[in-house]
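A short worksheet on the structure shown next.
Other chains dropped; remaining ones untouched in position.
Note that the chains take the letters A and B in the order they are written out, and that residue 1 is the start of every chain.
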Amino acid sequence: MSDNENTPTLKPLVIAGREYQSRLLVGTGKYKDFQETREAIETSGAEIVTVALRRSNIGQKSDEPNLLDAVPPSKYTILPNTAGCYTAEDAVRVCRLARELLDDHRLVKLEVLGDERTLYPDIPATLEAAKTLVDEGFEVMVYTNDDPIIAKRLEEIGCVAVMPLAAPIGSGLGIQNPYNIITIVENAKVPILVDAGVGTASDASVAMELGCDGVLMNTAIAGAQHPVLMASAMRKAVEAGREAFLAGRIPKKRFASASSPIEGVIR
Amino acid sequence: MSDNENTPTLKPLVIAGREYQSRLLVGTGKYKDFQETREAIETSGAEIVTVALRRSNIGQKSDEPNLLDAVPPSKYTILPNTAGCYTAEDAVRVCRLARELLDDHRLVKLEVLGDERTLYPDIPATLEAAKTLVDEGFEVMVYTNDDPIIAKRLEEIGCVAVMPLAAPIGSGLGIQNPYNIITIVENAKVPILVDAGVGTASDASVAMELGCDGVLMNTAIAGAQHPVLMASAMRKAVEAGREAFLAGRIPKKRFASASSPIEGVIR
């Protein structure tokens, strides 16, 4: 696909030195069974799959079904996350456990939550836990709010990817503050992935059109009426958004006719 | 792709009794040359290609390059349109000419414009021309504003598809009034295709997520910095939006926690 020699190339996503063709990352919660989990994730094309250690068995409980049978590490990059942790200590402890369970696995998704209602991050605790984990050799992908200053701080601490929320976890509201997301992207030297808040396909496209490097979601797929079909939609939406970003969209104008700028008119 | 026996099927788009796998319709204007036109349209996956008779040569001028060499009727359904017509008479005349040039071809896209600045339709003239064309045996796909009453009227006249604008032609603003579009869709017994105003991939997804049967665009692809790459993005965006619509998105909530409705809170 090349309209001329200047056509942008579709490069892989690089996180912590590894390359991924897919820019869609998915979770494993809320599916009705492992069969649906497996099918949806396969259809999504995701190569990185995040697992909540607090909720999923990846070997801690030897007498229960193991999620990794449905999502084998041989096929996917497993990304253990600290969902359900409300303190830095707790989150650090969960990451250490994951490392043990997964043979010195270092890639983790850090989230330290601020309260149970909003599931917003606790930013001071997130900064603290990120420092500790980076010092201990973890490769930290970090869930954060959409504050550009904090996003930069997390990058400076040494996180390998910064993951601002689009909207509250599980809300399906889509990107609430695109200006913040774009500012985070402009400032970043590590990949920026929207995490949380995506509700439908266009939300994922919008994230990518803003220049994000990827999108992580769980509820939007697992909670849809038909998760496997939604997984297919999301795969295409992320690709569409990435390609549209690279293709260089037409500017917005009030009218096609000459001299009809929108700036200063309304929004 | 089926998560269970109830998974919705991806049915073809049916217009005037013919089936199309693609729900993306494209125009032929504004490309830099026929080579780019051909490549972009092929990449878009479109099966219906609209041609402005006032601007493009499809045989009227035997000594000039013929657009149909780049977009052969053997491969595409050619949809002659009346772009540039400002009266009902004018639009009807152009349709008759198309019918002659294309061997009793009956499928046309009617647009009667209201003024040169906005390129909004002239609704009374559109209604009049639609009646005449339907009476003469044309299969009329009709460009209209987003007024649900007018859309229904055009269906009742006998148009085979109704094509409300998302925003002004060439503006790239995306869907300005989703409530109107969804109301048109709810009321319709013929296909509803968003025509005009799409700017980037997510706009196309949004149109499909509202339940539209298809999207028609030209500038968003041809005017992009890299038209062929944008054509690929649009193909995926339309598919993603359609699948997301059928997959049944999660409801919007303020928070994932129980009882956090958004209605009545803000918007």
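The rule is simple: contacts are C-beta pairs under 8 Å (C-beta built on N, C-alpha and C of every residue); 3 or more make two chains touch, one makes a residue touch a chain.
This structure is a prediction, so every number in the text was calculated from the model and none was measured.
Chemist: Can you report how many copies the full complex contains, not just the 2 shown in place?
Modeler: Total copy number for the complex in this file: 4.
Simple rule for what comes next: only the chains that are shown with their structure count from here on.
Chemist: With centres defined as the mean C-alpha position, give me the chain A-chain B separation in Å.
Modeler: 33
Chemist: Residues of chain B touching chain A in their complex?
Modeler: Against chain A, chain B makes touches at 1-4, 6-8, 36, 39-40, 43, 116-119, 168-173, 199-206, 209, 219-220, 223-230, 232-237, 239-244, 246-257, 260, 262.
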